[in-house]
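Shown here: the complex without one of its protein chains, the others still in place.
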């Protein structure tokens, strides 16, 4: 049997076989084993058969053969020949259209045919197969639509000519697709019609075209659950929208039709309409829009002024804004026509501000003004006079506030189109007025009036009118931002007002106004640094006492103000100079430590804001020379009565120095500060560092506070003197001395960690091991270990742990062994909290070696030991294990804990049972919270014990407030995170038990209790459904 | 005006004018009012040697409270022995965030509930521990058909959020509503309220009103 016969024979029985036959032919064609002609002939006989079925099958055979052919197998001539053949078939027998279309598509894949053939094809189709709907099956119409789509894509030009040539073509073309229903086909129909709509002159056919697509509006199609074609309603909506918005010629039909649909009660329809309108506005062009702008306003405004649904309001709003944006591209006249009624209506609503509608009106005004400089200018001109008039006659502060809010919106919009002082104006390019760029900003015509209103308002309105003053302040801040609006005198007036609020106004409520004023100052500082320096600083400095002997404390506020303003680099320098002088005066005048601490704190705050500003050269750094060095010298030479002997002050001097030196490069550190930590006392190698001197005074020892911070600031490559061995030995002695105050002990301990982490060479680590007290080196002596021994051991271990030195494993193990000791065990347990807690000294910024994995390492070491030893441990020491574990867990990110969760959960729950260990409880609860949030499933089996323990943790008798509050917070997550069926059984009990927490003595706890309880009550519904 | 709303254009109070509890100097919010007129900007920097800016020393007894920011330290709550009574402001804070059934606005911002209209009546005798909370609500307009629903919402909220030693009386403020007496009688009827809470549709509305009140952030 020939392939054809085979194909036709199998066509109905066995598609596989049939396809094989076609492929076979295709192969032979490629191998030139058959001629195209003979193929056509072989088909020919069937085409003459009187069975329609046979004829179709034959063509389908041809189609499949063509589909199976690789490109370039057919010559152009052959393709044209086949094309003619198929086109004629369409003419002869319209039923065969679908299959022919399929064949033609396949043919076109192999290469183009002569363009005029497309014309015949199109004409043939329209003449013989109109309308398409006569083909009942979607699968029949689909290839045809594909073909036409293809023609419009590839042979657009000729078809365009066809259209230009004949009047009838378009009508026939459009009507051809009537009554198409299938979404897949519709996608094609829309894209087909989009071509003439956008590219051809369709003026005379606009209505037909529009109706053809608008019939389908609104799209209500809902795809079947598992729709294989993945066409969503949105796809259809988008294409349809493009069609509607395709050409300005459609406007006369589109706008009325759409606005009519806008009255629909269906939110979805409304949404579609509004989106369609927006696209139309964007595409139809200024001229067309100008014809409809007012109509559109009248229709759209209601969506905004009487909000039913917020996102509809947004759609409408952006629609209205688009109109303005478009019109701004056209004649000013058109824009004015559009904006007039808007301004008028808005003004009416302003009269009863503040209401929902006045706020809506304000929104409209702001958005539209932001559409272009022209809009902004017009709105200002049309609205501000009314606004001022209303403001003048307003009888309530609330009303004045409402009006200022509107004003603020307009100014914000103005900033967007005209830009701020400091911003390089990117905005202008977006908003291209074709009127010249330099249109006068009409805000400038009103600026002085605006300014007066605001300043006057802020002066005269009582300070309890918080909202009014906040809005006024914000508006003022925005006004000062506006480029080229306020001159320096004006800005100065603003500044002095702000100064006045920040410095002189009496405090009220939560001081939101003072805070806002402060922020405004900061923002002014960004816009006009120099003015701030000239105008604000003097007033602030004047307010700042040289010392606080007349025990005032308001200086803190002022210092904070300085610190805040220092965020602006331009003013940072000045601030530092002023504060430094203030500091030195204060020290001279023996001001109180608190005062000096505050000044230092302000400086540290400023410095941390501007780290780069501190960087000096390899040879000099002004902040070091003029600030750090003198301070340190004063501190070291301070006599006992001096405020510089206050540990707090010393500590802060250390921090400040650290912040500065940290930023300096290696050369500078090596040459200038390398010797600092222990050398600045003029000490030479030989001479002993005063703190370490056997007869050192407490003051001298206290200097360790500074040296710790200096040491921290040094880069690792610096050679410190004295060398680490001597240093560590001394530090160990300081720690173990009974004379040493606890704060100095702590700093010494930190220094041990620092030195070990940064300055002990890798090959000398054995020294560190030997440093640990003997009591902790042989496990049998552990019981004799005292606090200080542990201090040193943990400090040393921490230093190594962070740099992940190999030896650390055994050191940690030893500390873990200590847990089993009855007395010492508890101390050891507490120590584990030291390792991972946030540490401001051992940081990368301080050039410490921080191994990325040290957390995991400690976690593995600890958990493996603890989880194995805990079960067998005697009840007396069980708590030690739990405490140690919690000391580690509480600082670990969830990702680290996660893999070990299941073995740990029981331990976590037991932590909640530890009496007295409130921070262990707190930590355990926090971990439970993370687990609940991250991956609650493992907790489900423990639900009952989790819930009951948490409930116990909410009772006032045995738990501090923070535990109670966290427990409640955690308990609130339980019903949200665990499966309902798991928690339902506990619902009523929990809801009942929680009434106790509702009466907690602490408000903050009660608030959590309320939240928690309502979460559980919410379960109610679900619960009842179960019954 | 929108016909299907009683009052489509109510006056709105700005949030910053709503009564709030003056933050206490012992809470940790970044901006707060303090005796020193500062905002606590430097708290992280100034070492109050007591709670040292140093890493805490686990070996120094007594153990200081964990000052890890992630868990609020006890100091945020002040001394646990200091009893913070439930007061009118607290009641206000419980009901002000309830959202109005017909506006996306809160009862506070619509001035439906107002601090001066909340009263806590202490126990009548030493023998009793029962206090009474009286809340007067002010409907946005005198014929507001939703007054009962709003009142119910307030009552439900308080029944869920206050300890049982409080009796809750929710009433319409004198002369602010045309059918105040009927509404008050309904709101006062324990049995009706209880039954209402079992009415699915009604509870749906109430639940929606209360949605905004307790968002449990994770």
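Going by the order they are written in, the chains are A and B; count residues from 1 in each one.
Operating definition for what follows: a contact is a pair of C-beta atoms (placed from the backbone, for glycine too) under 8 Å apart; a residue touches a chain by one contact, two chains touch by 3 or more.
Going forward, contacts and distances are computed from a predicted model.
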- request: One chain of this complex is missing from the view, so tell me which of "ATP synthase subunit epsilon, mitochondrial", "Exosome complex component RRP41 homolog", "Integrator complex subunit 15" or "Probable cytosolic iron-sulfur protein assembly protein 1" is its UniProt name.
  value: "Probable cytosolic iron-sulfur protein assembly protein 1"
Query: Of the chains that are displayed, which are in contact with the missing one across the whole complex?
result: A, B
Task: Based on the whole complex, identify which of B:119, B:167 or B:208 touches the chain you can't see.
output: B:167
Query: What residue numbers in subunit B mark contact with the hidden partner chain?
result: 124-125, 127-130, 163-165, 167, 185, 188-192, 194-195, 198
Statement: Touch rule applied to subunit A and the missing chain gives residues 985, 988-989, 991-992, 1027
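Rule of thumb we're sticking to: only the chains that are shown with their structure count from here on.
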Task: Note which residues of subunit A are touching subunit B in the complex, please.
output: 306, 308, 310, 354-357, 359, 398, 401, 465-467, 470-471, 507, 509-512, 515, 553-554, 556-557, 559-560, 563-564, 597-598, 601-602, 604-605, 647-648, 651-652, 655, 742-743, 745-747, 749-750, 787-788, 790-791, 827, 830-831, 833-834, 837-840, 887, 890-891, 918-919, 922-923, 925-926, 929, 933, 956, 960-962, 965-966, 969, 972-973, 976, 995-996, 998-999, 1001-1006, 1010-1015, 1017-1018, 1021
- request: Within their complex, state which residues of subunit B touch subunit A.
  value: 1-2, 8-17, 20, 22-23, 31-39, 41-42, 45-49, 52-60, 63, 65-66, 68, 70-74, 76-78, 80, 82-84, 86, 90, 94, 103-104, 160-165, 203, 207, 210, 213-216, 218
